[in-house]
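I'd like to ask some things about the structure below.
With one protein chain removed, the remaining protein chains of the complex are shown where they sit.
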Amino acid sequence: MTETPRFLSDPFDDDKLKEECGIFGITGVAEAANFVALGLHALQHRGQEAGGIVSYDPEAGFQSARRFGYVRDNFTKASLMETLPGALSIGHVRYSTSGSKGNTAIRDVQPLFAEFAMGGCAIAHNGNLTNAEQLKAELIERGSIFQSSSDTECIIHLMARSIQSNIPERIKDALRRVEGAFSLVAMTRSKLIGVRDPRGVRPLMLAKIGDGYALASETCAFDIIGAEFMREIEPGEMVIITPDGIESFYPFEKTQSRFCIFEHVYFSRPDSVISGRSVYETRRQIGMELAREAPVDADLVCPVPDSGTPAAIGFSQESGIPYAMGIIRNSYMGRTFIEPTEHIRNMGVRLKLNVNRAIIKDKRVILVDDSVVRGTTSRKIKEMILDAGAKEVHFRIASPPTMWPCFYGVDTPAREQLLASTMSEEEMRVHLGVASLKFVSLDGLYRACGEDNGRNVLDPQYCDACFSGEYPVRPSDMIERGFQMRKSA
Amino acid sequence: MTETPRFLSDPFDDDKLKEECGIFGITGVAEAANFVALGLHALQHRGQEAGGIVSYDPEAGFQSARRFGYVRDNFTKASLMETLPGALSIGHVRYSTSGSKGNTAIRDVQPLFAEFAMGGCAIAHNGNLTNAEQLKAELIERGSIFQSSSDTECIIHLMARSIQSNIPERIKDALRRVEGAFSLVAMTRSKLIGVRDPRGVRPLMLAKIGDGYALASETCAFDIIGAEFMREIEPGEMVIITPDGIESFYPFEKTQSRFCIFEHVYFSRPDSVISGRSVYETRRQIGMELAREAPVDADLVCPVPDSGTPAAIGFSQESGIPYAMGIIRNSYMGRTFIEPTEHIRNMGVRLKLNVNRAIIKDKRVILVDDSVVRGTTSRKIKEMILDAGAKEVHFRIASPPTMWPCFYGVDTPAREQLLASTMSEEEMRVHLGVASLKFVSLDGLYRACGEDNGRNVLDPQYCDACFSGEYPVRPSDMIERGFQMRKSA
Amino acid sequence: MTETPRFLSDPFDDDKLKEECGIFGITGVAEAANFVALGLHALQHRGQEAGGIVSYDPEAGFQSARRFGYVRDNFTKASLMETLPGALSIGHVRYSTSGSKGNTAIRDVQPLFAEFAMGGCAIAHNGNLTNAEQLKAELIERGSIFQSSSDTECIIHLMARSIQSNIPERIKDALRRVEGAFSLVAMTRSKLIGVRDPRGVRPLMLAKIGDGYALASETCAFDIIGAEFMREIEPGEMVIITPDGIESFYPFEKTQSRFCIFEHVYFSRPDSVISGRSVYETRRQIGMELAREAPVDADLVCPVPDSGTPAAIGFSQESGIPYAMGIIRNSYMGRTFIEPTEHIRNMGVRLKLNVNRAIIKDKRVILVDDSVVRGTTSRKIKEMILDAGAKEVHFRIASPPTMWPCFYGVDTPAREQLLASTMSEEEMRVHLGVASLKFVSLDGLYRACGEDNGRNVLDPQYCDACFSGEYPVRPSDMIERGFQMRKSA
Partner (left out) sequence: MTETPRFLSDPFDDDKLKEECGIFGITGVAEAANFVALGLHALQHRGQEAGGIVSYDPEAGFQSARRFGYVRDNFTKASLMETLPGALSIGHVRYSTSGSKGNTAIRDVQPLFAEFAMGGCAIAHNGNLTNAEQLKAELIERGSIFQSSSDTECIIHLMARSIQSNIPERIKDALRRVEGAFSLVAMTRSKLIGVRDPRGVRPLMLAKIGDGYALASETCAFDIIGAEFMREIEPGEMVIITPDGIESFYPFEKTQSRFCIFEHVYFSRPDSVISGRSVYETRRQIGMELAREAPVDADLVCPVPDSGTPAAIGFSQESGIPYAMGIIRNSYMGRTFIEPTEHIRNMGVRLKLNVNRAIIKDKRVILVDDSVVRGTTSRKIKEMILDAGAKEVHFRIASPPTMWPCFYGVDTPAREQLLASTMSEEEMRVHLGVASLKFVSLDGLYRACGEDNGRNVLDPQYCDACFSGEYPVRPSDMIERGFQMRKSA
């Protein structure tokens, strides 16, 4: 049963994979919800459709606000923020899940909240549970009533069924039943809780601020509030934070860590730090790898803005070919186009990007982009560049061919819509209509991420399922629905 | 955990008891939700704060829309109604419950919906469960997660726990556990269901329309859609309606019927029919009873508009004193005053009512009102009438003194705020500052309702707890909270 | 050039003539705009589409706010009212003019404001200028730029062209050039000004409040703020009000007064007083005249609510036939239905009115209405009454047949759409399908208004052009557009 949709999703598909969520939590600071709002603003790139904040104050109890739209448009108003008092608060930004196809109901917007006999608990989740459908069927059978279409609600109902007498133990009970990828931030009346799944597919970071602590998907969310980054929450770790300090637990069976390599390629912000490494620097290194793996004689190296920029800088520096802003991005785009006219819908990518004609004309241009998903945008950009009078266009892609869907919290098209799953590299080159097309190798990507020996084939250091088809967690629900795993995998 | 309040309740207290809900359901007609919208519009007097509609269509599944504000402002837009397809639909209008003090969250707006293993079910409820708090504590203990502050959600969770294999049986299971007053309209994918509690405190009516059927709180909702009134659902009866016809069940222990007598006095619309009797006619008869029980020499009989009008007409006809519109109501009032200025808040009743000075001046005026609750409005009206130059004011009230709160779905002030629970009739007369004050007797009220022998003291025909303090169903939750029943009761 | 329309006008035509405006002004009270808001709320029946308020404060200067919708929904918010400081303020409520067919732009909402070399001036106008089109053409020719489609703007531009050195003199200059019907309220930085056209077609009343004064279209607007009615502004009079007192001028040639008789029949509120007479009482007298002029044997006298009510009471009292509420009005109608669905649009009058079936059945019913314009609503009401089982329906109309359009500030259908201009009384009876149909005579109407000798044929006491076709002011613009005056007139 769905409420009437209120927002169209962006009608100008920019052909990117979409990260589904960003999470943030903080304790031990006055007006904690203000810090959450700032943190979520810094994480907005991880989810632009909706956001929510829950806070707890001994007098006001648990308070919550959930809104469609940008953090900056909702969670900056004094009239709203005053309704979220207290020194403990968590928040969430999200894309719609692929399941609900862009029509999120407000009740699907996290954090989710539940009142248990021993008190309330709010949860915000980044990731995706691969056995949610099976769990849901079982829970309904036993009398649970689901209010949302979110997989996260399974965790809440598993907690309600637990016979443990406190909430942290109930969280452990619940998480031992779920499979998939999850980084969680949760709160009770007195505790801020963070958990990462045993493989650590999604990120979760810890920082100190004054006498308090903060958790966030990325370190850039600490910079905005002036918090000091301490360390990453480890794969399989659960931290329980109170004003008295941090307790650490490892409730799951130990297994090999498999962090999402696409966080390095595209999802994370370039000013975030992962595993002690600047994301910007990793991307610049990918560009240098590309320049070494796939050199070409040309006049200019131009990024497809903004995601191709660091790799283009690296490509230019390694190759010596001058870097130039050949494509200019319109800063006034957003996701709030509601019911655009047919005429405008047809404009597509030209609303966002314009070729810098005067500098492109008669040049051989290397275009650097972060990835090719369906290839729709790449074709249009190539046309714009040729229309502007470029002599040749060479595509250099800062990731391997994207051939497999992600089931761990990223919104991916079905396999048959992924260009690289249906065509060879040469077929893609012809399809895109460019002079040359090269992807960085999987080993090159691993090297740029600091794995000097490249990918460990027997036990890969990252989750790279979207490139390799090797899924570290079995996608049970999807297999139930008919998804075909890679034969050899 | 509450969302930010969106609407202030009416700042211009008109000192009336508030009916909490109106319900409507229909099956077997195309675009059923349109009929529900019309029915709810006709029932708007039973609940003005919010409304909701659920529909079912084999292709679209269950669809729902819930909105704050009037039916006419929300459920008439083509863009919204198109999202509610199908031939089966139910709806609800509501006041806020006294518990949540005017700040209803949208998740408290009915119909409630739940997905069970055997399919979905939506429920709309008029009444109040007197053991909801005890049930809720028990259900949470066993793992249920409550989403709303509505007592109706207990029914949903009791259904989820039932081991019956179909929804109607689960409804029966659930309703056998609840106490209090309830008229319910529910729907599954194929059935429209209506139930009344064993005492039939709240109304529920049945009508035929084309090949389909409708259920509504009052018959006026059938007139607006051209449906033909068939009969009342009986106390303790459950009807299951499909395109093939109506099945009737009596799942509860039989007990004496106790219909709410205040429906005759004030709640129901004057053009509705209850027990084969026009509500307008009953009210006119109350006025005639009053004229016989409490005659007075005067120049004019004036109603306090609009609820005192039929009784004033009866009083005039019985007494021979001319009827006149001595008080004029501003037709442009509503409940949507948002943040009125202090200045306007102080205007109070003068925004709604104005004395027709030219006809009142130098006259002895009988004012007929339906009831006195806190007496605040009565005092102001008396002042307005005297300011306008009336010689004398005589109040005649078309109900007995309101001395006890209602726990069966009506929003009543606490007992100590009810004028008649703290003062004698003479004290009230002095407090209101009028020449005379008389209430119709309880027997006179019963006679006007068609009980020629008046009230059966041993086994009253109606629920008249607000006048008598005799509660037909024990208000367990309230007693738990400290409410003192009448000693002798 | 029109802005996009924002509101549909009421899709449920109730077949009434529409008064176009209500005006209010006040000086010498703190927070004057609050009083204006209350006064406009009391005058809302004169114009429901939009409202505006201008205030002046020495520090803040002139401030203004104009809004679509009801006064109560806009001009009660503290956040808005705080932007309108000062002790001097005027306001206006309006229907759309017939010219712009329901699509008023916000710039057409009055008061209009202009900055002259000697200071600012705001004007609010009730009435219609019959030579506005000619004036406008002439002014444009000489370099004036019109911003609105309102005839009132002509007054502003005539003032701007005047060579007088103060605003009151410029107003006189301007008004000597216009023809038609006008009651004006205007303000400068220090003065509140009121003017009525030489024939006094539209009303304008004066009251005292504390040390200040107020002007309003009707006395009911004084009651709501507790002001004391002093007298009517006379036809052709101009008053200039300052804290020091009231100056009175007569800038126009003297002529016979011709107040609009339809104000008595329908436009004014029943609790207003005109010429020392209660409007309610006049309407009751019309009902008594009708009972004498057109008696009929029947069981019940029922008003068409709400405008037929006082006349129905009079008819019942004169005839001795019992008065009854045979038709019940839904209190929750408004004018804000936006884009109703086709289904709901077709419901028409049934959304507003419902027959009280139980008391109508098998009865001979006299229906009393205030007027018949196109007859569309009358037909539908008759059908509803017969459907409910009435034996006979007799229509009694509290005004003579409406045969001619009004050009003095009332929104009337074109002559060919007025039922009485194309049919005889008997033809109308057949068309409406009723047992009998009678209108009060023109003389009877005059008698009810206190003219004991009826209408003075040579020099009528009222403007009754809508009944008689005798237009006291030549409708020049309409004649230019092809309107045919009555031959003999």
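Chains here go by letter, A, B and C, matching the order in which they are written, and residues are numbered from 1 within each.
Here is the rule we use: a contact is a pair of C-beta atoms (placed from the backbone, for glycine too) under 8 Å apart; a residue touches a chain by one contact, two chains touch by 3 or more.
What you see is a predicted model, and the numbers here were worked out from it, not measured in a lab.
In the full assembly, spell out which visible chains the left-out chain is touching.
A, C
Looking at C:161, C:277 or C:364, which residue reaches the missing chain?
Of all options in C:161, C:277 or C:364, contact with the hidden chain holds for C:161.
Using the document's definition of touch, tell me which of C:65, C:129, C:279 or C:325 contacts the absent chain.
Considering the complete complex, C:65 is the one touching the chain left out.
Using the definition of touch stated at the top, determine which of C:120, C:226 or C:295 touches the missing chain.
C:120
For the full complex, which residue in A:247, A:306 or A:362 touches the chain that was left out?
A:306
By the contact definition given up top, give the residues of chain A that touch the hidden chain.
Residues in contact with the chain left out: 31, 34, 37-38, 41-42, 44-45, 48, 70-73, 76-79, 81, 220, 223-224, 269-271, 273, 277-278, 280-281, 306, 309-310, 313, 317, 322-325, 328, 330-334, 336-344, 347, 350-351, 354-359.
Against the chain that's been left off, what residues of chain C make contact? List them.
1-4, 54, 61-66, 80, 83, 106-107, 113-117, 120, 137, 140-141, 143-147, 156-157, 160-161
We adopt the following convention: only the chains that are shown with their structure count from here on.
Report the chain whose mean Cα position is at the greatest distance from that of chain C.
A
Could you tell me the distance, in whole angstrom, between the mean C-alpha positions of chain B and chain C?
So the centroids are 37 Å from each other.
Round to the nearest whole Å and give the separation of the Cα centres of chain A and chain B.
The separation of the two C-alpha centroids amounts to 50 Å.
Quick check: what residues of chain B touch more than one other chain, meaning two or more?
Where chain B is concerned, no single residue meets two or more other chains.
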